[in-house]
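One protein chain is absent from this view; the other protein chains keep their places.
Our next item is chain A:
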Amino acid sequence: MAEMAAKGESPEVLFWVGCAGSFDDRYKKVTIAFIKILNKVGISFAVLGEEETCTGDPARRAGNEFLFQMQAMANIQVLDGYNVKKIVTACPHCFNTIKNEYPELGGNYEVIHHSTFLQQLINEGKVGLKGGGEFKGKKITYHDSCYLGRANNIYEAPREVLQALDAELVEMKRCRTKGLCCGAGGAQMFKDAEPGNKEVNIERTEDALATGANVIAAACPFCMTMMKDGVKSKEKEDSVEVLDLAELIAKNEGL
């Protein structure tokens, strides 16, 4: 972003990478897949690089409102400094926070999640629908992220993205408004679960495996981690892949 700003350019969209997309080895692949798609369709975009910091979502959900607002204000100053208007992100938590919670602190942007962004690219014919791709006829199940679904009523965009793969979309018994959380939301990602008789991600992975799908599609870095760990503990990692929507599209496009 800084480079573009120095050249006096302003990108069409800012890609908010998020902490998981920046640091988590698994989710970095999603970041790269999404960048490849952006490059392919020739959209001018920028990232904040080292100037990006945590949106504050986990701090806020864990109760530390003070820290959240410090983060939010700092981020808003950076975003406004570059006169950012439109933001796309692959993290539903970043998406929810910037879209719904930054306006009250003075940060107003058009924020879209990458599932909606990909759906728009597909509808515009810029991506997908080639037919006969890698996933044609394969069984894919989609795990609803709480922060997309119930939190923001985004249920169809990710499914429409999957349909573009010409795959067989199979639903879990708990889906859409009744979708079961992966177990990581509300800052659970950053602590051990409270005492119980089962891990939430195992319960959810069982839902996913029961569909007989070869691919569990996710659209959130935390869901990705939880489902991946779930599949691993069920010793199914050889037959079942957990992939992000951007990875699926990028693979289908041969990127």
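In this text, a residue touches a chain if its C-beta (ideal position, glycine included) is under 8 Å from a C-beta of that chain, and two chains touch if they have at least 3 such contacts; residues count from 1.
Note that in this section contacts and distances are computed from a predicted model.
Q: Quick one: find the hidden chain's UniProt protein name among "Amidohydrolase family protein", "TIGR02186 family protein", "Phosphonate ABC transporter ATP-binding protein" or "4Fe-4S dicluster domain-containing protein".
A: Its record in UniProt gives the absent chain the protein name "4Fe-4S dicluster domain-containing protein".
Q: From the list A:Ala5, A:Ile43 or A:Leu105, which touches the chain that is not on show?
A: Within the whole complex, the residue contacting the unshown chain is A:Leu105.
Q: Please identify which residue in A:Glu168, A:Glu203 or A:Glu253 touches the non-displayed chain.
A: Final answer for the missing-chain contact: A:Glu203.
Q: From the list A:Val13, A:Ile37, A:Leu162 or A:Ala184, pick the residue that touches the absent chain.
A: If we include the chain that is not displayed, A:Ala184 is the one touching it.
Q: Considering the whole complex rather than only what is displayed, give the residues of chain A touching the chain that is not shown.
A: 17, 19, 21-24, 28, 31-32, 35, 39, 47, 49-50, 52-54, 56, 58-67, 69-71, 73, 96, 100-101, 104-105, 146-147, 150-153, 177-178, 180-181, 183-200, 202-204
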